[in-house]
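Missing here: one protein chain of the complex. Every other protein chain is in place.
Chain lettering (A and B) follows the sequence in which the chains are written, and residue indices restart at 1 in each chain.
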Amino acid sequence: MTTFPIITLLIIAVITLGITAVALFLKNIIHCSILLAVSWVGIAAFYLWAGAEFVAFAQVLVYVGAVSMVVLFAVLLTQRKQLDLEKLTGTVGFRELGKLAAAMVATVLVIAIATTPLTGSFDAINEPVITVRDIGIQLRDNHIGALLIVGVLLTVALLGAVVVASAEPKTEE
Amino acid sequence: MSASSESILEAFPLTIRDWLASVVPLDWLQWLILSLIGIVAILTVFGLTFAFTTVTERKLLGRFQNRLGPNRVRIFGIRVFGFFQPFADAVKALTKEDIVPAAADKVLHFLAPCAMVAFSLLGFAVLPFGKHLSLLSNIDAALLYFFAAGAASELAIFMAGWSSNNKFSLISSMRALAQLISYELPLLLVAVPAVLMAGSLSLTGIVVNQGGDLGILNWNVFTPWGFAGFIIFFIAALAECNRCPFDLPEGESEIIAGYLTEYSGFKYALFFMGEYFGMMSLSGLGVTLFLGGWQAPCAALAFIPSYLWFYAKLIVMILCFIWMRATLLRLRMDQLMRLSWKFLVPLALVNLGTVTFWKYTADWEGGMLVARWLIAIALVILPFISLGKVLSSGLGPRKYRYA
Partner (left out) sequence: MTILHLCLIFSALLFSLGLAAALARSSGILVLLGIELMLNAANINFIAFWKFSPNPENGTGAMFAIFSIAVAAAEAAVGLALIIAIYRHQSSIRLQDANTLKG
């Protein structure tokens, strides 16, 4: 029975990583965005596996519902003429260097994680549950300051985005 | 007599399910069958509801426009006012040629209708259809799940519009994205008051909170904030399902059929199906949040099983959707945006304040109770009137120059 969560985790991880890897190196930006939405759902599945139900649904709502929509909107707005898709992948040397750097970071991180001895009950499957009520109480009592700041931040970001993206009034021409 | 028959009828679906599951001996197989029966039941009930909603809609629209509507289809010589029409339509859709444009993005073009139906079905999983009838009744954040599932169907519409590689489809998918994002906000905001009153994100908890001795008067819709919330919810739900008067993404007279232009045969039928499933699940959410869910209107009528009450309310909601379609004209894009961002969202925010007031004055008695109602009603009506005045200032009645 203890192997079941591990297998689930492995399936989630492999599918998510595979989809993300394919998504990030497709030429068509629309395909990238749609596949990335799927990989965000995969991450939400990981949260569900870990028992953080609220975070998982919030992830789907924010990323699949809002962020990917805004991304698609931006793609449509900026690709009015059929752009040369090759141009968007960058020069060859530049591209290879980026991939090399990322691969090196991955190697370092994986080696570092694998050699760190994590003692304690980290291989036991404990099933923590955080109910919505708990989250609400936490937000009200311990994190009220952070909650207010996030609210202000989101408002400012919304207004800023509108100001930045809206067309300037035509003064010349 | 009533007590025993009530409980038998109430538990009837569960009895059948348990009897079917008890046929198999294995434990895990039993669990699988229990889940499958729930899914099949939802698909059957709402599939049939979908079929008959289409024909009801056509017949009602016909009546609204002073004509008869479809009344010809007969099976074995029986013609029940044309109510076999959906079966004829299904056969037609299945046998039609499936045309994929040469320039289309084949994979996305194929995936879009499937995604549409799949995502629109996800919402049904958490709706409490009856006292004991809900697929995932133990989900704590059911409301959040519902909105998360609904958010994904926008992606399907976008995929359809973009992959068709047709300029009308592309315009339509841009319209759909803008519309769905704008109306998601009021929809979420008016759901919050119901959550606040029930103290729970679980839909079952919200329904239970609307029960009590007063019967129908306990429903959220019969409070000032609930009434305002229900109206806003209804408008936003109309827009979320792309129904008239918010059917800009389809807009036959402007952009052919929008994202559906390049679809034919069964894929078109799937889109149709997804749209109606979305409409039904949103109506179900409206019934749950505001119309008391499966609660009977008064204790004397409680002998009718709870799932039938839910279904009856759902049908009423859907009939209202059809009524709106026959009554109102399509909005323009700028009017659509203005209605959401300048009118519905502020009103929904004010509604949050109203419900907070309502919650904190729950123990006012006697004369204070009257004051509570008056203040709450004022909190609903005054913003409505003043906002309407501000928004419509400078817009006089339209002058018809050529009529």
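We adopt the following convention: a residue touches a chain if its C-beta (ideal position, glycine included) is under 8 Å from a C-beta of that chain, and two chains touch if they have at least 3 such contacts.
Nothing here was measured: the structure is a model prediction, and the numbers come from that model.
What chains on display are touched by the one that is not shown?
By the stated touch criterion, the chain not on view contacts A.
Taking the full complex into account, what residues of chain A touch the chain not shown?
Interface residues of chain A facing the absent chain: 5-6, 9-10, 13, 16-17, 20-21, 24, 29, 32-33, 36, 39-40, 43, 46-47, 50-52, 54-55, 58-59, 62-63, 66-67, 70-71, 73-75, 77-78, 83, 87-90, 94-99, 101-103, 105-106, 109-110, 113-114, 118, 120-123, 125-126, 128, 130, 134-135, 138-139, 142-143, 146, 150, 153-154, 157-158, 160-162, 164-165, 167.
Throughout what follows, only the chains that are shown with their structure count from here on.
Roughly how many whole angstrom separate the Cα centroids of chain A and chain B?
30
Show which residues of chain A lie in contact with chain B when the two form their complex.
Answer in residue numbers: 30-31, 34, 37, 53-54, 57-58, 60-61, 64-66, 68-70, 72-73, 76, 131-133.
Enumerate the contact residues on chain B facing chain A in the complex.
Per the stated touch rule, the residues are 108, 139-141, 144-145, 147-152, 154-155, 158-159, 162, 170, 174, 177-178, 180-181, 184, 199-201.
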